[in-house]
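In what follows, a single structure is set out as structure tokens and then discussed.
With one protein chain removed, the remaining protein chains of the complex are shown where they sit.
Just so it is clear, A, B, C, D and E label the chains in written order, and each chain counts residues from 1 on its own.
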Amino acid sequence: MCLGIPGRVVETYTEHDVLMGRVEFGGVYKRVCLEHVPDIVANEYVLVHVGFALSRIDEVEAKRVFAFLEEMNQLDDLEAHSP
Amino acid sequence: MCLGIPGRVVETYTEHDVLMGRVEFGGVYKRVCLEHVPDIVANEYVLVHVGFALSRIDEVEAKRVFAFLEEMNQLDDLEAHSP
Amino acid sequence: MSEPAGMLDPELFGACPVPQSRYDQIVLGHGGGGLLTNELIQRLFVPAFRNDVLEALEDQATLRFGTDNGVKAPRIAFTTDAFVVRPLFFPGGDIGKLAVHGTVNDLAVGGARPLFLSAAFILEEGLPLADLKRIVASMRSACDEAGVTLVTGDTKVVDRGKGDKVFITTSGLGLVPEGRSLSIRSARPGDCLVVSGTIGDHGIAIMSVREGIEFETVLESDTAPLTDLVRVMLDACPSIRAMRDPTRGGVSSALNELAEASGVGVRLDEAAIPVGAEVRGACEMLGLDPLYVANEGKLIAVVPAEDAERLVAVMRTHPLGRNAALIGQVVAEHPGMVTLRSIVGGERVVTLLSGEQLPRIC
Amino acid sequence: MSEPAGMLDPELFGACPVPQSRYDQIVLGHGGGGLLTNELIQRLFVPAFRNDVLEALEDQATLRFGTDNGVKAPRIAFTTDAFVVRPLFFPGGDIGKLAVHGTVNDLAVGGARPLFLSAAFILEEGLPLADLKRIVASMRSACDEAGVTLVTGDTKVVDRGKGDKVFITTSGLGLVPEGRSLSIRSARPGDCLVVSGTIGDHGIAIMSVREGIEFETVLESDTAPLTDLVRVMLDACPSIRAMRDPTRGGVSSALNELAEASGVGVRLDEAAIPVGAEVRGACEMLGLDPLYVANEGKLIAVVPAEDAERLVAVMRTHPLGRNAALIGQVVAEHPGMVTLRSIVGGERVVTLLSGEQLPRIC
Amino acid sequence: MKYLDEYRDSVGAEKLAAAIARTVTRPWTIMEVCGGQTHTIVKYGIDRILPPEVELVHGPGCPVCVTSLEMIDRAHAIASRPDVIFCSFGDMLRVPGSRGDLLQLKSQGADVRIVYSPLDAVSLAAANPSRQVVFFAIGFETTAPPNAMAVWLARKRRLTNFSVLVSHVLVPPAMTAILQSPGNRVRAFLGPGHVCTVVGCGEYEPIAERFKVPIVVTGFEPLDLLEGVLRVVRQLEEGRAEVENQYARAVRPAGNPASKALIDDVFAVCDRKWRGIGLIPLSGYKLRPEYHDHDAEARFAVSNIETQESAICISGEILKGLKKPHDCPAFGLTCTPQNPLGATMVSSEGACAAYYAYGRHLEKTNSRDAMVPVEDLLPLGAGKEVVR
Partner (left out) sequence: MKYLDEYRDSVGAEKLAAAIARTVTRPWTIMEVCGGQTHTIVKYGIDRILPPEVELVHGPGCPVCVTSLEMIDRAHAIASRPDVIFCSFGDMLRVPGSRGDLLQLKSQGADVRIVYSPLDAVSLAAANPSRQVVFFAIGFETTAPPNAMAVWLARKRRLTNFSVLVSHVLVPPAMTAILQSPGNRVRAFLGPGHVCTVVGCGEYEPIAERFKVPIVVTGFEPLDLLEGVLRVVRQLEEGRAEVENQYARAVRPAGNPASKALIDDVFAVCDRKWRGIGLIPLSGYKLRPEYHDHDAEARFAVSNIETQESAICISGEILKGLKKPHDCPAFGLTCTPQNPLGATMVSSEGACAAYYAYGRHLEKTNSRDAMVPVEDLLPLGAGKEVVR
């Protein structure tokens, strides 16, 4: 449900007292409502659904799955080396 | 001014209390308002302007120009014969 | 329909060849086949695409394809027309039939044997499929009747309100026999003009079912494929110099184009022009001139005077030519202009239709 | 795109070949190039016009005209397409340019040398003449670039609200060299599929300026005439079996049609398919699949495996082929069907677009 | 067609022309008042078969081309409204106001429709209750009964969404204005046959008497016109100035009483501006106050739109018979049916348009001259709009 994709905030502005922004998706720019990610700053990423930012993407958390994969790699190496 | 052509009344009827008729123009039929030629009967000719009959065509009067031409013919004959 | 070269001189008309009438937007008259259409073609399309074939402004382009082996290749006639007629179904025909006949006839009057058609459909959302099916079936039978095969096509759909049910563009290919060369540029003073039948039938049939003007009479369009009539004519009378189907803009446009292209005058005899009783009635009623009303399934031929009587006689043996008539002459006077001797003996100029035909109050 | 004969068996499908989806009226999807378009063609147009050339459902018909003298005449390719693109002017092109490229490319991918075009215009009242002039000028320069001559045309005008500014139907004629025979029926298991560049650029460029979806980014259409690229390809690689320009319905439609027509399976490698960054961004944002997005100025070629690498190398030397890539194979399995190996190794079927592409919420 | 074909006979025409030639002894200038008659004259080339002594001049008898620029501007303002279906006779749509013609407005999206009859506009109003249907009620006395009938019927049918923009004009005041013009050359009139079917011949008696001009109420076919000319010439040669009725097959001396009564019920006489001529007192009809609810001018508040005509063209003098189209330096050059500058070029009935279409221009110019450089053209719409 609910197509949501990460986009990079390029700039912010207000319109009718609502926080809006220009957000980039792989080189394409779109107007997005940022009212619910009020602390966002340029170059941060937001998760956008129907032109509305639902949350900020957390860069640290984003790497966790790779840390986990890395662990598995080391596990593999261990297994590979210990017979 | 005021394109008007003779048409043959085919049938009459009333619509919204107004006298209307089906009028033929050289094989083409058109709805015409006959309210101002109230005594018209089928097969008589009316002079129609913008879907409205202005007057009945008088058959006797219609022939007058030809009578006049006929007179001239006779005149011509006379002139031709009398030197 | 090409004008004397000077008429298009940019020095004379400014660098911009956009039509210089009072319209800076398209109005219906630009599609009426008369003066505005002519201006659009002469001032916008011809200058943009300028090339010999297009500038001839025949109803079809005649092409010769080079062959690898150096053999003389056949001459191929190529034509296209868009069909936007409303209503889609009318007495005597429908848009599909018209789309086949129109293109077949443009080939035939150029002396080509029509062989192949393409059809591109622009459909408006909401068109009942049943209507489309009926149109397509009608096209098929028109193709069969005319002896052509529809070999390629395309379909596009546009939003509701951005089209009008169905538009069909057909293009046609035909084979031009070696040695045959009909052209509206080749009329010569002394030639005779022959029409294949009564004029105005198609245009009045369409008008008779149009909103706001409807008659209570069913008038039938005369749309028909002219292939066979043309064959009979050319067999009997190879001296025919040119033919044209007087469609949009009527006889007036076809003859003005001929007069322009050949640099000759045309003189018509009003009393000789065949007009059906109902077409006359409708024209009188609406204040229209049959010379400006569209035809489908009729043609005008230019023929040397010595063959004219014989041509008319031959045409009258064909169902599509039974009302054929000699309607006028090509003259050396007033080149580029069409005149008409009225039934009471006066003379007038038959100009191109200005704008589109509108019913008149006066 | 023709189906196994049984699919059209009237016993199976009833006597009425009208599309039997839930629509009894035309909807936009019928023009989307996907399943509904396919149904319309298969169930309405093909049965009505039934003949060998049309049923081949190539993008162009290849014709041979008999000659009087019995000499073997050249083979002529004939194609038509209607262009209804909105807006008229878009980044990287306009409707006029597209109308020339589209028809030139249909000829080129059939192996023909494009030579002549016709153009039929359907204009809506109120169209600024300046816009028409701009479109026509663009057509002329597109013709010059592609080496074709526009030799005949037509113009019709429709009432305001009965059209949408300009529709253009072009038809094209090209010469097919003796001995050359490209056909979407001739793909063989083992063949490779090559695309000439990134996909989806044109469709996304058009979408990017469409009301309701506008991006704040100017994406350029990739519209281009493929004549020269095709020439280079065929010179280097005469073994090419088929080509197609994946326009409406995108790569998915082109390959499904190929699979159907040749009775083979197609297997794509998602990771190998070139997609530009911005097209990817736009597709992610709107929930679209680039495989279904329209292209202009791109082609897909089917080539025997042994020549594939060389073909890609040759294409990359051409400006229009610099992103050429080998994207999949023809297989004997699942005939008539296109599958794709995803970037994470799973497999799925790439069906025809169902209806038209709509931005998704989910 | 009966009552048409027999009046288009070339043998009869020759005889009548010969009789005229036999009768005439010196030059006479005769005006056919009506545009329909002008049409017949040029379409059939009738003036070419008349003796040189007889000069026909064309009167202000085209209802389309005498409609004032400001009335067209008002029509434009009304038809521009999205809630309006604007209905008109076909030939009125091509007449340019200050901001182009109604066909152009239609091409820009306005709902402008051609009707054959004003009664068709009433039916449209009934069929479109949520729209405002406005009919452009132009015309001479001839068109007054159908237009009045439309208004009367709309009121009777309680079609509150139907209204008319009235720009009716009357013939006798125009004839009087012509006869009173300095330099007037008109010595006799072919009277307007169709107008007289409605109002009869009585209104013309005082004019004939006061100005000593013969007036022959005449029909519209070639033989009618030739007989009309013959009768006028006879009067002139004999020094008479009477009203005669050549068109008795359609015209009763008293006109049509039912029509006159309906006109009286719906319309009142008013001053009226004529394109090319200017204001003529008591020369038009307006709606009576009882029909105020169906008055488009009031409903859409457009009576404040007033437009000055440009002084470029000589159509006023042409309408009065003082000049001919060829006397105008713009004729066929910057002024063509495609781009008309004045009243007499705007409709195919107008004298300039008729000359352009039917060959008089052969003598001086060529129809292809219609294509002239844009620099030479006047700005679109020669008028200047004043909104107060």
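To be clear about the criterion, a contact is a pair of C-beta atoms (placed from the backbone, for glycine too) under 8 Å apart; a residue touches a chain by one contact, two chains touch by 3 or more.
These numbers come from a predicted model, not from an experiment.
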Neighbouring shown chains of the undisplayed chain, as defined at the top: A, C, D
Candidates C:E125, C:D164 or C:E278 - the one touching the absent chain: C:E125
Chain A residues touching the omitted chain (full complex): 1-6, 8, 16-18, 25-26, 30, 33, 35-38, 45, 47, 49-52, 54-55, 57-59, 61-62, 64-66, 68-69, 72-73, 76
Where the unshown chain meets chain D, residue by residue: 3, 7, 12-14, 16, 20-23, 25-29, 35-36, 39, 42-43, 211-213, 271, 277, 280-281, 284, 286-287, 334, 336-337, 339, 341-349, 351-352, 354-355, 358-362
Hidden partner chain, residues of chain C it touches: 125-126, 159-161
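Heads up, the rule we're going with is that only the chains that are shown with their structure count from here on.
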Interface ranked first by C-beta contact pairs: C-D
Most distant chain from chain A by Cα centroid: B
Per-chain Cα centre nearest the global Cα centre, belonging to chain: C
Whole-Å gap separating chain B and chain D, where each centre is the average of the chain's CA atoms: 65
Where chain B and chain C are represented by their mean Cα positions, the distance between them in whole Å: 37
Per-residue multi-chain contacts in chain B, two or more chains: 1-3, 5, 25-26, 30, 50
Residues of chain E touching at least two other chains: 1, 4, 35-36, 62-63, 89, 107-108, 116, 120, 139, 143, 349
Complete list of chain pairs which touch one another: A-D, B-C, B-E, C-D, C-E, D-E
